[in-house]
Every structure is written in C-alpha cells, then in structure tokens.
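Take this structure first; my questions come after.
Missing here is one protein chain; the remaining ones are kept as they sit in the complex.
Chain IDs A and B follow the sequence of writing; residue 1 opens each chain.
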Amino acid sequence: MDKSQGRVARDTAGELPPVVTHSGHRGLQLEEKLIFEQGVPGRIGVDVPNPPQGAADKLGAFARKEPIGLPDLSEPQVVRHFTRLSQKNYGIDSGLFSLGSCTMKHNPRLNEKMARLPGFADIHPLQPVKTVQGALELIDELARWLKTLTGMPAVAMSPAAGAHGELCGMVAIWAAIKAKGEGETRRRVLVPESAHGTNPATAAMLGFTVDPIPADARGRVDLAAFEAKLGPDVAAIMLTNPNTCGLFETDIKRIADLVHKAGGYFYCDGANYNAIAGRVRPADLGVDAMHINLHKTFSTPHGGGGPGSGPVVLSAALAPFAPLPYVVHGKDGFRLVETKEAGAAPFGRLKGFNGQMGMFVRALAYMLSHGADGIRRASEDAVLNANYVHARLKDVMTPAFEGPCMHEALFDDRFLKDTGVSTLDFAKALIDEGYHPMTMYFPLVVHGAMLIEPTESESKDSLDAFIASLRHLAALAKQGNQAAHFHAAPRLTPRRRLDETRAARQPILRWKPAAPPAPTAQAAE
Amino acid sequence: MRYLPHTEADREAMLAAIGAKSVDELFVDVPAEARLAGPVAGLSTTKSELEVERILGAMAAKNRPAGAMASFMGSGAYRHHVPASVDYIVQRGEFLTSYTPYQPEIAQGTLQYLFEFQTQVALLTGMEVANASMYDAATAAVEAVQMANRVTRRGKAILSGALHPHYRETIETHGRFSGFDVAALPANLDGLAGIEALLDAKTSCVVVQYPNVFGRLQDLRGLAAACQKAGALLIVAIPEIVSMGAVVPPGDMGADIVVAEGQSIGNALNFGGPYVGLFAAKEKYLRQMPGRLCGETVDADGKRGFVLTLSTREQHIRREKATSNICTNSGLCALAFTVHLSLLGETGLKRLAALNHAMATSLEAKLARVKGVKVLTDAYFNEFALELPRDAAEVVDKLADKGVLAGVPGGRLWPDDPSMARTLIVAATETNTLADIDLFAAKLAEVL
Partner (left out) sequence: MAELRFTKDHEWIRVGDGDVYEIGISDYAQGQLGDVVFVELPEIGKKIAKGGQAAVVESVKAASDVYSPVAGEVVAINDALTGDPGLVNKEPTGAGWFFKLKTGDTAQFAELMDQGAYDAYVKGLG
C-alpha cells in the first residue's frame, strides 16, 4: 500500500547529479525528430479507396515518374508526432500571453464549432448564389456589425489580414486621388516613426514616398512636425490609434481635420481597435479608412501566424472604390457582385474568391456572444488591465510614458541600466517564469521597449501572479550581480536560446536526405 | 459575460490600485465629443452559446453544402476528404492559440512543422526552397510577379490566357497601383498561345497555370527556354496541389518560381477562405523571396532547433524597403496541410492522385456521351472543360435544383467575355462516387 498519500518522498541520499536520460527525453519534454526522419516504406496513414476499374489515363506525357520524396507513416505515428510538437508551444490556452500589439485574448471554442458547420465550411466559393444565401447573409450581417460599431458607411470584406487590409485601404485612397486627377502629384504618405512596419511597407508597395513623423515627449505624434510636413503632395497619413505606445492620440481630430484640409486622407491602422471598440466610433475621429484585424479585436485564433482577416471600413468618399467582390441586397435575396457595375468604381480584386469566410463566422460568433454591451465591457476591461499592470509595476520598472494608457502598458529599459541585463534577457527570464514575454524593442521610439498587452481575458488573480513575477525579476536584475542568470535564460524550455546568426549565415530551409556514403576507393575501381 | 473574468469587486479594487474613480477616467485622452455614453445602438446584447448556435445554425441551414449534393466544382477550390486526425491536431490549443513564433524557445512546435511544410512544398513542386505560406494562390502569384520585378529590375508581366481569372485580376489590380505593366492574354484553352510574341526586354516574368484553368496539362519546357533567353522568369501557378502526386512538377520543367493553392490538402472549401498560398523558388532568388522563412540551427546546448530567419527581408525590420508587406499569413492552414500530407505520405498521395484522375476520366467518359457536349481538354489531371450547346450558367443553375453542382460556368469566371458563356469547367475528386457521375450525366442530358 502506498502510504505517501501523494507526498514527494524526501531524498535522504543528499544531492543527486543532474538527470541525464538515455532517451534524450526529459519527462514530458519529448524530443521529436522530423517527419522525414521517421518514414518507413510500406506504411500508410490514409487508406485510399481503389480507383474504378477500367478508367482511362489522360495524363498523356505528364505522368510523374520520379519519386516525390515524402515519408510514409501510419496514423498513430503522425498523431503522436504533431501532439509532441504541440507540447513545445505556448498558446493563450497555456497561460498569459503578454505580447503587446498582438492582442492575444481567449479564443472561444464555440467559434470553432460554428465555423465547422457544413453550411459554412463545406460550400464552394463559386456555387450558384441561390445555394449560398446564408453565407452571403452572414457576410452582410458581419459587415453591419463592423459598420455600426465604427460608424462608417461602408466596409470592404475581402482582405486576408491586417497588412492586406492596409493595402486595400491605401489603394482605395489612391483610387480616390486618381479620380480627382491628382494621381501624379499626391505621392507622399506621412507615417509616424512608431508605426508598425507594415505601414511603410504598404505605402512603399504602392510607390508612395514614405515620410516619417517624429513622436513628441508624450509619445504622440509631434503636431508641429506633422503640420510642417503637410502640403499639396500629401496623399495620406497612416496613423495607428490608439498608437503603438498604447496611448490615445489626443490630437487625432485636429490631425484628421488638417490632413483633410490639405486634400489628403486619414488611414487609421486599426490593429489596436480592441482598446476602444464599443466606446469610440472611428467615424467620429475623422477616419477615412481603417482595417480591423478580426484575429485581434474579434478573437479569431492567431493559429501560430494566421490565417487572419482584415476588413476595411471606408468613408463615403472612399466607398465607391471598394474592391470586388462584395455583397448587396437584390430583389431575390443577396447578390455577390464580382464585376464592375454601374455607379461603382471598384479598384479591382485583392485575392481569390470571397474573403476569409471561416474567419467571418468566428468573428460574428464572438460579436453575437458579447453583444454591443459585452464588446464595450471587453474594451474597458482590456484598458483596465493594462492600467493595472502599469500602476503596479511603475515603481520597479520604468514606464515609458505617464498614464493612463489604453490597452497596453509600455516600459523602457532605464530600470535595467547598469545591471548588465538587457530587455531581451529580461524577457527571456520571463519565459522561465511560465509566461509568454512582452513585445520587445517595439515601438522603435522607446529605448529597449517592453510592450505588455494583458487583454481583457486575464483575471485579477492572473494579473497579480504575472505582476509578482515581473517584480521578482526586476528586483533580481537590480541586485546587479545576476546578469549571468539572465543571459542564460530561458533554461527550462524545450530549447534554450537559438543561434540565429548561424541560421542566417548558412540558411538551411528544408530537410534533405543524407548524402549516400561516398564509394570507397576499392568499390570505385 | 462568460469570457470576461472580472467581478465588480475586482474592477473596483483594480481602479483603486490605479487611482481612478471610474473606468471613464482611463478614457480621458479621447476627445469628449467622441466618447459614447453607452453601448453602440442598433446591435444586440450579450447572448448565450445556445442562442448564438441557433442564430448561426439558421444561417448555415440556408446554404446547400457541396457534400449534400453531387459536386463537380473546382476552378481553384477542390472538395477533398480530410482525415479526422487533421482537425484534431489543428484544434489543439498549443497550435490554435499560439502566435507567430517570434520566441523560438517556446514555439518549436510551430517552427518544426513550418520547416516540414517548407520541405513538403519544395518536394511537391520540384523546387529548391519554399516559404512558410502566403494567403492564397492569387496573392502568392502577385508576390511572385513582384519578386520577378525585383530580380530582373524590369516591370512587365505576361499572363497566360489560361490563368485563373481571379489570379489574373489580382495581379492586374496590383499592377495598376504598384506601377508595373501587365499584358494579359484573352481567355484561351491553349495557355501558351501568344506568350512568346509578347516577350521583350521589359518583361520580368511570364505567369502560366499548370494544370491550366481549363484543366489542361501543357509542356512548359519550351516556354521556360524562351523566358530564359529573354531574361524573364517563368512563374507557374498550380491551382490543385493534389495534382503533384500524379504529374511532372513545374520545377522539372524549368520554372523559376512556383506558387500554388494549398487548400486541397487539409483544408475545407470554406466558401473561398481561409486558404493557404504555397510559394517556392530557385535558391538563387532566396534573398528576394517574400514572407516568412523557417530555418534550422542549434540552441545554446547544441541541440537542433528552428527559428524564423532571413527576417531582414520582412516589413517589421526593413519597413519601406521590405520585399512584401505580408505579416500574418496562413499558419494554421499550413499546419493542416502538413498533417494531411504527412498522413498521406508518398504512397498515399500517389494513390489519392491516381484516384482523382480515374474519377475525372470516368466522368469525362460519361459526359462525352451526352448529346451536344464537347470535351475541350486533352491531357488533364482531375479537371477538364466542356463546351455546351447553350449558356452554361443557366445549365448549372437548373442542375443545382436537381441536386448537382455541375461545375463552374465560363460566365462566372469571365463575366465580360461572351465567348466563354458556353464553357463549363468540371472537376472530380475522391469524394465523388460513380453514382454521382451517373446522376450528373443523366440530369445534364435532361436540361440540354
């Protein structure tokens, strides 16, 4: 009979040496080879039915004769392989994910269930529209929610992600400029230095000159510098609001008015819309176009880097240029407009088919669940949580700016001065504490930036535990003799710090079979 | 609200710690006239799971799923059977709720499958390197054209007349606004016709599709040689990646860049998205590739591990000089692809491709016997084109009422080209049965 009652037996033999296992596994941390290193010819993971007898061969001269090089495995091997891989990952389901600007909030499984209904998942994008009226209704209803929440009159639904939405909005702006006959002259776009990298990249893709605007001491757009840059060649300003410092741009209405007066447009990067959804309508701020990351604000899962979805709300001035396809109400139900119709001037198509339907279903499920009241409450809680982190850490870490902040709290690395610990080291130590670290070294306008976005999903208890870990690490760093501890972090993870220099200098971007052993001199003879 | 953990007592305690009387004080930086006093009007309020399921279930019920009919639709989106274990893996929270793997120590799961994905894509397409995914085939095709523009320092793309119109239109949109020229050939069953005559010293690339939008397989080697001679890159777009289990890959025919729609492996039809764009190229163009790349390295203990690499091409570092603005891509769809293809393996993919081909040729044999139907495609994989004696869109509309999704009519893909109105593009996969085929042939005969 086990009398330990679950207690850990005290080791009475004194210190034991570090555990070295024969297998290389460390308990639940299981080493896993590449799928290509596990294949055995003769195994199979999918039983494919036999083809019908006597079917003709019409491949002509195109039949593939060389082996592809894929490994053959059974189903249990494959399931175990990917299960083991999953266990090397940190997700929101694992714990607090403080990655600023990325809005890692809870992903309800209801949304997954809804997206998998055959009525949504198993419909072909080119089915006759009379067989997909419910899908068009869903797109229309999601569009109505987005328009109502933002106060904007139109929305382009097809962009596949935030950056794709930026492209959509900026193309709409350029189309409007061209329609006014100013396509040749308005070629400059103002972008604050604190902007996401996608903003200048998008403007440059469209051939615009990117003109950076500095931030002022309050972390906002330097209004004087902005005014000085306005002119008849300015096409637009691309401004994130709340900005990437987690601050609301207090002069936003004046900025909108001034850029409009100069004949340009206001593109708002809506990556941080989750701070204000349901409390502030971008239309009331003078916005002409704004993308909404459904995978941030409306909780469609990030999935390790996508898929996303980035609908763009548009002002009346830009609405006629919205891309194809789009949904309209017809006399026999909903219609999907896939080609230019009278009265519209669509700038063209941005991707194949009809937009990220699977993401639309998830986002609408999230919106319906919350309702207008819940969305407002979620924004408030997100802002409350960030301010709580800001308030509880300001004595041990150094906030980059005065509060209140919006949905994320920004710290710089002044509190690490002379400790030998960098922002990177500090963040890596947080990994050993069991948290996904904050965004580091962004925004660029703050030295050694640490951007923490707790989101509304975290309870007070969860935040208190997180704050306690950060306070502990800050105190440890300030002891001044702990640099080695931080440099070595993380030490408790499936892998420790990885050699990125080696990866970049000699890129190995795919598995290749080991070269067959060179024939010996004798064999070659 | 079930997703929001705070009690009123929590909120009060937190506000006290902050030193604010109410949450309104935290929004003090918002201009007063832009602050809404209460929830946005005109929208519903918090609903239970049960209520949401009812509402969305009712919407879903208004659609007729392809699986509930005999479906022969393709044209860049194909209905395949996805093994149950694929969705199980995809829904594991460590994958579903993770972020882009910027912290490699706690994202080796994502990074390793991306490395496996890149390897699979390179092997399937016959290319040297592949990236960690794009949004879909159409946007991948645009990225390929822009990459060719950078590599060649030229700015004219020639588009085959047998390129999917959505790919063509997406490239044309970007051409108009990014400032490169597009010479698009009119719809033509012969995807190679007219291309070489347009090749000149300004041409950065030629974009062809394989199998082409009419399902046709054509030898690209002659075109590859002509492109090389003209200093232009050959871009090949694959709409149906399962075809690579049966046919010679574009990499073996001289392609410089291959883009593909990866939806067919692991991913549902989803009314057109999310899908997964595949992107592969010759290694010498690596530095000009768009999107994320995952590479092998070692950790501080010398153990093999994986990281995102060559990031200086990307927008978060290079900003306005980046090779692309892409950030979020199709990570989870790429996972579904990788799991499904791992299950299939070499043997399973070849068998699956053979079955698809056999179903398609069985379909062709039946449809060819329907009076008035002319088969247009000679060599093909699982898709081919027909010419009908009347408007194909009307035929498809009528057949939908008889339980058959009869393919994609020319009028849907080329609404502005009346010469395509009687063309019908049909596809067959392993999800079709011989009974489906008989039903299609019988009903088609009825409506013609």
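Operating definition for what follows: a residue touches a chain if its C-beta (ideal position, glycine included) is under 8 Å from a C-beta of that chain, and two chains touch if they have at least 3 such contacts.
Remember, predicted model here, so these are calculated numbers, not experimental data.
A.B. asks: Thinking of the whole complex, not just what is shown, which of B:Q228, B:T312 or B:T433 touches the missing chain?
C.D. replies: Hidden-chain contact among the options goes to B:T312.
A.B. asks: Write down which of A:K180, A:R414 or A:R505 is the residue touching the left-out chain.
C.D. replies: A:R505
A.B. asks: Taking the entire complex into account, which one of B:K321, B:R369 or B:R390 touches the absent chain?
C.D. replies: Missing-chain contact among the listed residues: B:K321.
A.B. asks: Could you list which residues of subunit A touch the chain missing from the display?
C.D. replies: Within subunit A, the residues touching the omitted chain are 441, 500-501, 504-505.
A.B. asks: Footprint of the hidden chain on subunit B, which residues?
C.D. replies: 287, 310-312, 317-318, 321
Following the convention adopted for this analysis, only the chains that are shown with their structure count from here on.
A.B. asks: Just how far, in Å, is the C-alpha centre of subunit B from the one of subunit A?
C.D. replies: Their C-alpha centroids are separated by 19 Å.
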